[in-house]
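Heads up, one of the protein chains got dropped from this complex, but the rest are sitting where they should.
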Amino acid sequence: MHQSPSNAMRHVYGWLLLTPAAILLIAFTHFPTLATIYESSFSKGNLIRPSRFIGITNYESMLEDPIFWKVLINNFWFAVGTIPASVALAIAMALLVNRALPGRPFLRLAYFTPTILPMIAVANIWLFFYSPDIGLIDQILGWFGFPGHNWLGDPATVLPAIIVMTIWKEAGFFMIFYLAALQNLPPELEEAAKLEGASRWYYFRRVIFPLLMPTTLFVLINAVLNSFKLVDHLFVLTKGGPNNASNLLLYYIYENAFSYFDTNYAATLTVVLLAILAVVALAQFFLFDRRIHYR
Amino acid sequence: MFAKTRKTLTRLAMAACFSTVAVVAQASTELTMYYPVAVGGPLTKIVDGLVADFMKENPDIKANAIYAGNYNDARIKALAALKAGEPAQLSVMFSIDIYELIEQDAIVAFDDIVSTSEEKAWLESFYPTLMQNGRTAGKTWGIPFQRSTIVMYYNKDAFRAAGLDPENPPATWNELVEVGKKLTKADGSQWGAMIPSTGYPYWMFGALTMQNDQVLMNNAGDTTYFDAPATVEALEFWKNLGSKHKVMPEGTIEWGTLRKNFLEGKTAIMWHSTGNLTVVKKKAKFDFGVAMLPASKRRGTPTGGGNFYIFKKTTPEERVAAMKLIKFMTSPERSAEWSMKTGYMGVSPAAYETQKLQDYVKGFPYAAVARDQLEFATAELSTFQTGRVRKLLDDAIQAALTGSKTPAAALQEAQAQAKRLLKPYR
Partner (left out) sequence: MSQAEIKRRHWTFLEALETVAAWFVAILWIAPLLYAFWAAFHASEYAIHFELFAPLTLENFREALSQAPFLRYGFNTFVLVTMLLASQLVICTLAAYAFARYNFAGSNIAFSLVLVQLMIAPEILIVENYSTLAKLNLIDTITGIGLPYMASAFGIFLLRQAFKSTPKELEEAARLEGCGMFGILWRVYVPLARPIYLAYGLVSISHHWNNFLWPLVVTNSVETRPLTVGLGIFGAPESGVDWSIISAATLLSVAPLLIAFLLFQRQFIQSFMHSGIK
């Protein structure tokens, strides 16, 4: 421990240095969290009936709200659809880029570029791909004689369509973290594996993958957080439709707060979102301690 | 003696100061208005042009028109700006936002602003059907600006190719099905008709129900009729167009790409806002026609579009200035100009009597279809909690069209939930 000018002063200095950050964090993270929980216990106010305390009534309404359950399920499928696929792709991409394949810089560029684009731009581009009949995918299908499909207008295909688009955007982002981890692995490992005659797959499964565990966990946490934060594309693609088939929790919160002006119900929904995030945080905390394969 | 000169000089100086202050005080009233654009075309430029003309005629008013996105965005922005204490004196917003705005205590009724008998007459100078959505509780809250009805655009060349009379578009539901069947090509390259079911599905549905002689809500905005037999019938017809008669693609049809689909010949008939008229006219590479929507028990269409509203948090001077701007933008000459440039309707009979609009209609008769259809038009769906209620209906329509629920079941559910939402208002 280093020597500060005076033992007592280090507390003062510490807190003073922290103050600007503390004020902002409290104002925009901690206080709003508490305020949200508080707001969720009041009713929507208007000219006729001012807002009043109603305890858990909002939560009861929420549990009876079919759209609420729909968005939760959608978020679940969205996460299940995007996360394993993009993580697997990211590992594969990282492995490919890590090898001295011809045209490596181009590969890296191609995989990573979607990450640099804002989701709203990605949605605009893919909106055209998914347009029925005149869109690119239907056109290409037409060349091969397949009929087109209303990808975004069919409740059965809208979520998969969005998942594919999201994987396209996210895989490259995760690839980077795996690339960093791979480049930190000692090269002797690969030599040793070759000498022992281990097959590539065995080498990957038993050596590389476990060593990538910390990265995988980090990437997973990021991916889960993103799956709740990422709703930009809904504004351009489907607005949650058809019939809420692509609606997600954060978008529903936005709708309630800014379209219906029911900030209290929006707060109720936000509390659920916060609870989910808290569970994720706890999971990360415990998993990191237990299953990490540190050297 | 010097004292006297000094006194005079001082008096002169003070007079100069006061008059400068007076001039400065009188200088300009500033107006900020939000407006939405919901149809294609360079509408922002046209609005800017109109506002610029207004400022030329009224040098003491500075008007700032801000494009806010679509109708939803405009309402959100305007109300958010008000809540945040940012001045906006008037705005163009959805004609059906009226109940929400009243509930938020955001707008002032025009009856409370107009004083002279001339102004009161001005309130009555617009088409009564267009005023329906802007009136409630005996007062007028919105003045029509960019108003429309749904019209049926059809591809005359496609009609000829299918052996149909291009001057005889379908006038009834049955004719629509028959004609649609002849126009739908087996290889899927051309559909008979397309009615969009994303974006504003409830609006399209309002046409079908009106054609079945059924309104969707009452005048007080506190009761809906989603599960009336005629309503269910209308939704079943819409669904059958796709699933039974195969003249329309099944599932939902995208609002945004519909015009493009029509221009590309993917569909021979489209139901769309008259606000698309000028763009279609410019871009169609084929001979096209515009007709009133077909009838079931009668002809019908909802009106649509945006009204001018004046916000409550305005000073008397601002209100006077806002009234001037609104009168200017909705005057017969300007309304005519607006209508020609966009395809929206002229908002008053006087607009259609201006020389330029008369000439325009003579040269392009389709510009009058929306106006002629006003006879059969009804107000657009508007109730308290309008956003939620609309979404209930939208979801029900999409559920029925995609086959997740039967029309009857979907509408009954929607009605039950709407009833629950509107109970406190009855």
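Think of it as A and B in the order they're written, each chain with its own count starting at 1.
In this section, a contact is a pair of C-beta atoms (placed from the backbone, for glycine too) under 8 Å apart; a residue touches a chain by one contact, two chains touch by 3 or more.
Since this is a predicted model, take the numbers as computed values, not measurements.
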Residue touching the undisplayed chain, where the options are A:I54, A:L185, A:L274 or A:L287: A:L274
Per the touch definition above, residue among B:E254, B:E318, B:D394 or B:E413 touching the missing chain: B:E254
Residue among A:V80, A:L109 or A:L189 that touches the chain left out of view: A:L109
Footprint left on chain B by the chain that the document does not show: 34, 37-42, 44-45, 66-71, 73, 77, 80-81, 83-86, 198-200, 254-257, 259-260, 264, 276, 279
Residues of chain A (touch criterion as defined above) contacting the omitted chain: 1-2, 4, 10-18, 20-25, 27-33, 35-36, 39, 93, 96-97, 99, 101-103, 105-122, 124-129, 134, 136, 139, 168, 172-173, 176-177, 179-181, 183-184, 200, 214-215, 218, 225, 228-229, 231-232, 235-236, 250, 253-254, 257-258, 263, 266-267, 270, 273-274, 277-278, 280-281
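Keep this in mind: only the chains that are shown with their structure count from here on.
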Whole-Å gap between the CA centroids of chain A and chain B: 38
In the complex, chain B residues that touch chain A: 72, 76, 79-80, 100, 102-105, 188, 197-198, 249, 251-254, 257, 260-261, 264, 266, 385, 387-388, 391, 394-396, 398-399, 401-402, 404, 424-425
Contact set on chain A toward chain B in their complex: 46-49, 67, 131-134, 147-148, 150, 152-155, 238-239, 241-245, 255, 258-261
